[in-house]
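Read the structure below first, then the notes.
Presenting chain A:
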Amino acid sequence: MKTVINEQERRNFAREVESKLHDKLAKCYQCGKCSAGCPVNFEMDFTPNQIIKMTELGMADRVLNSKTIWLCVSCNTCSTRCPKGFEVAGIMDVLREIAVNRGIESKTEKEVQTFHEVFLDNVKSNGRIFELELVGKYKLKTKHLFRDMFLAPKMIEKGKLKMHSDKVSDINQIAKIFKDFE
Partner candidate 1 sequence: MENNIVEDVQNARDEKEYSAGSAKGEDKDKEPRIIAFVCNWCTYNGADLAGTSRMKYAENVRVIKLPCTGRIDPLFVVEAFKKGAKGVLVSGCHPGDCHYTSGNYHSRRKYTAFRDLLSYLGVDINRVEFSWISASEGNKWVSVINEFTNKIKLLPDNSDIFSKK
Partner candidate 2 sequence: MKLAYYPGCSLKGTSFEYEVSLLKILEALNIEIQEIPDWNCCGASAAHSLNHNLSVALPARNLAIAENNGFEEVLAPCAACSSRLKTAKYEMGSDDILKKKITDSLEMPYSNSLNISNMLEFLINVAGKEKIKSLVKKPLSGLKVASYYGCLLVRPPKVMKFDDPDRPVSMDELVALTGAVPVDYSYKTECCGAINSLSKPDVVMALTGKILYDIKEHGADLVVVACPLCHSNLDVRQREIERKYAERIGLPVLFITELLGLAFGFSPEELAIGGHMVTADKVLKKIS
């Protein structure tokens, strides 16, 4: 792999991330403790420390299209153990947000992205999560109709899947929050 670094682009991207992150990329000295402890590192295409370095070097395309940013489960193991107190989990949030803002759809981790989107839609319309609706819409969108289907009957039997949900009564305020911050 070879990357020609364009200083202007590098600086723009690094600064965009830093300003959203409220942290400095240069703090990272690449010890790799984040990657060492990451529970989902084995599925990632780049380790978290590589993502940090690539962000610093302005490799926006590669970072924003990576599997890593969508596979991160925000368990915060990395941030907790980072000797430099760097916001490792935080940078994943920032990169996901930038990717979404730029309209980049994850090619490999579409399900994760879709799940988050469906989830937020559900919050937007109900104010709370209606689990049955959430699962249903997610399955429709991803066409994984039958995955996990065998769980459903038993869950219904145990009373875990409710057939209706309580909505937030002041749903206008929820709509306003979404309008103000979306």
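Going forward, contacts are C-beta pairs under 8 Å (C-beta built on N, C-alpha and C of every residue); 3 or more make two chains touch, one makes a residue touch a chain; residues count from 1.
Here is how the candidates were picked: all candidates are chains of the complex that A comes from, given by their letters.
Computed from a predicted structure; not experimentally measured.
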Checklist entry - Between 1 or 2, which touches chain A here in the complex? => result 2
Next on the checklist: Touching residues of chain A toward candidate 2 in the complex: what are they?
Outcome noted: 20, 22, 39-40, 43, 71, 73-77, 79-81, 85, 89, 93-94, 96-97, 100, 109, 111-112, 114-117, 119-120, 123, 126-129, 131, 135, 138, 142, 147-148, 151, 154-155, 158-162, 165-166, 168-170, 173-174, 176-178, 180-182
